[in-house]
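So that we are looking at the same thing, I have put the structure below in structure tokens.
Just one protein chain is left out here, and the rest sit where they should.
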Amino acid sequence: MAENQVEETPALQLGSKAEERVSVASNWQLVWWRFKKNRLALLCMVVLVIFYIIVLIPDFFATQDPEETEARLAFIPAQPIKFFDESGLRLWVPAVMGKRNPVTLRMEWQVDETKKVPVRFFTAGYKYKLFGLVETDLHLIGLTDLKSEDKIYLLGTDRLGRDQWSRMMHGTRTSMTVGLAAVALSVVLGILLGGVSGYFGGWIDLIIQRLIELLQSLPTIPIWLAMTAALPQDWQPEQVFFAITIILAFIGWTTLAREVRGRFLSLREEDFVLAAELAGCSRWRIITRHMVPAFMSHIIATSTLAIPVMIISETSLSYLGLGIRPPAISWGVLLQEAQNIQTIAQAPWLLTPGLFVILAVLAFNLVGDGLRDAADPYGH
Amino acid sequence: MTQTKPHLLEVKNLRKYFPIRKGFFRRVVGNVRAVDDVSLFINEGETLGLVGESGCGKTTASRCIIRALTPSSGEINFRTDKGDTVNLARLSRPQLRPLRPQMQMIFQDPYGSLNPRMTLFDIVGEPLLVNGMTDRKQRTERVAELLKLVGLRPEFMQRFPHAFSGGQRQRIGIARALALHPRLVVADEPVSALDVSVQAQTLNLLLELQQRLHLTYLFVSHNLSVVKHICDRVTVMYVGKIVETASTEAIFRSPKHPYTAALMAAVPVADPRVKTGNVELQGDVPSPANPPSGCYFHPRCAFAVEKCKTESPVQRELAPNHFVSCHRAEEIKLEGIAA
Partner (left out) sequence: MTSQSPLLSVHDLKVEFPLDEGTVKAVDGVSLDVYAGQVFGIVGESGCGKSVTMKAMLRIVEPPGRITQGKILLRRFNGKDGDTVDLATLDPNGKEMRDIRGKQIALIPQEPMSSFSPVHTIGDQIMEAIMLHQTVSEKEARRIAGQLLRDVGIPMPEQRLDEYSWQLSGGLRQRAIIAMSLSCNPLLLIADEPTTAVYVTTQAQVLRLLRNLQLQRNAAIIFITHDLGVIAQMADYVTVMYLGLVVEQAPVDDIFHNSKHPYTQALLESIPTVNMTPRMNLPTISGSIPHPFNKPKGCPFHPRCPKAIPGKCNTHIPKLKPISEKQAVSCFLYHEEEIA
């Protein structure tokens, strides 16, 4: 090497170990480090992780079989867990006392704080199949006294005597998955069509853009209503689920496609893309290796913000009876039970699925915002 | 008598027009004449400076030459390593691909020219990978070699561009450009975005690499001092046209086109005892979408006459290897910069 070789020292020197770490940090690591600094977003991410654990093993969290009905046990109020009693730290729930109403001849239940029913974490309950494979009966919460005939209803029961808490756990699985699946489908469609549109330009671009405009100008709610109403009544819940996902994604991909197209158009002009072309890279390699990774973090951030929209859409459709239908359980289906004032007045605990919806939507929004800020701090 | 070697690159009547579309049906109402009949040549091993202010078309011309853009018309005759000459302007993408290794580009922006998500090994190794060097060990060796060549430590291979300064990134870009043993390197304002002290280092590197690797440079720049330092010959562009071409020494000592002289006079010299700005140009640079009639420079030219407003000047050889496009080149006396 000649005389004028410069012994270059790197630009960043935060102490050699830290420097080394930062220099070899890939973009994702940098994004994660920036994201971690946002405490609120991090907290919401934990909340979402909890939600998705519930999605994986809802039965573990449930206390009763969600399908089990018992008309006698209708509208039992919530039995909240208490942690202390006279003798110190001990878990218990107040028992319920039922009385038959002489006029309506229906059972009416009330919480009796004096009678304590001891409960325990990680105990046995009804049998279920973990992931559909392994049979087990381990649950998060259950009665201490396994021989007792008592049952606990952490969030009360609905008009058919079904345990609300357990149903909420199962509803979480459906509602959180539909949103995810619908957005995943939108992302795939959006990137594909948006990318083709942006990269190739010309006729293809024109056609796809007009299609997007057409779809976006259609009013979404009537479309959804029409499409779900067109679903055959006799379809299995799984088929309905699948169909709802497709319907939601049907219009959802358009916004993403537009963004992807915009990104492609601007990325096409970037010098590093040109350098790759001049080196002889194939079009495919340029798209997958250079262009897609460049906007992936942004896409993930915007997708995360699209999921709560899907959750609310599904919840709304199911609430109106046009989405997921019973016996399948989702938050919207659960909220159907709370459709009239009487029910709400008598059994306000039936509104708790709404709380879960709010929590999930808030968490997704804050995580999405945090991701977007971390991925794009100065808009690079 | 020895036969003069044919040029490495010969560009004839290159044009690149960008259509202006208006209206609902996007009809073409006019053209931005970014490159408007440019002819030049470069001999093997020399450095040709392509000079002009921003917007004059030099970047567009250089990108047409390297076929990053498709020219509207004209010839780009490139002598390949096999000795035959091909017209790059007429080749399709697949036909160009095998020739790509022979012409590479160094970019102006050290921040935009490197993919921030790829390590140095990926960036410098990509040209090797897509041209057949699939063995990773082989690539690692070659990348190490290239990094050493541009003055960077090979251990930096695993790092990402964000860990490096502007000057270092520019070196990475140079290493990438040299990976495939190119014969022609188009350097598009390679030092304009760098700090003054780093410019010197980078220019020295470019000179040294040219010596070592027998490179031919097309050096695009608006900085006359840099051009004078590194180029053998200079071509001056104005609003898409070439106004003057000559050896560096000749063009600086005695420019023959009024624009060239004005450009030189306008560059502030880093010496308070030398006052510049004596030749002051009135008016502003015209838009290539709507250039003036006749000679594009006539509205600002101190020597313009009637003919200049109506007739476009033709390029003529005024002195050996000194070409000018000006009606009055023989008559006017222009000041150059004392060597």
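Per-chain numbering from 1; labels A and B assigned in written order.
Methods note: a contact is a pair of C-beta atoms (placed from the backbone, for glycine too) under 8 Å apart; a residue touches a chain by one contact, two chains touch by 3 or more.
Just so we're clear, the structure is a prediction, and the values are computed from it rather than from any experiment.
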Touching residue (missing chain; options B:Lys228, B:Lys256 or B:His298): B:Lys228
Sole residue of B:Ser54, B:Ser73 or B:Gln158 that reaches the chain not shown, by the stated touch rule: B:Ser54
Residue of B:Met133, B:Leu281, B:Ala304 or B:Ile332 in touch with the missing chain, whole complex considered: B:Leu281
Residue among B:Gly132, B:Pro272 or B:Pro320 touching the omitted chain: B:Pro272
Sites on chain B contacted by the missing partner chain, in the whole complex: 53-55, 165, 167-168, 195-201, 203-204, 207-208, 222, 224-226, 228-231, 248-249, 252, 262-277, 280-281, 284-285, 337-339
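Convention: only the chains that are shown with their structure count from here on.
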Interfacial residue positions of chain B with respect to chain A in the complex: 66, 68, 97, 100-101, 103-105, 107-109, 112-117, 119, 126-127, 130-131, 148-149, 151-153, 156, 158-160, 162-165, 167-168, 171, 173, 176, 179-180, 201, 204-205, 208
Residues of chain A touching chain B in the complex: 1-2, 4-6, 8, 10-12, 19, 22-27, 30, 270-272, 274-282, 285, 290, 293-294, 380
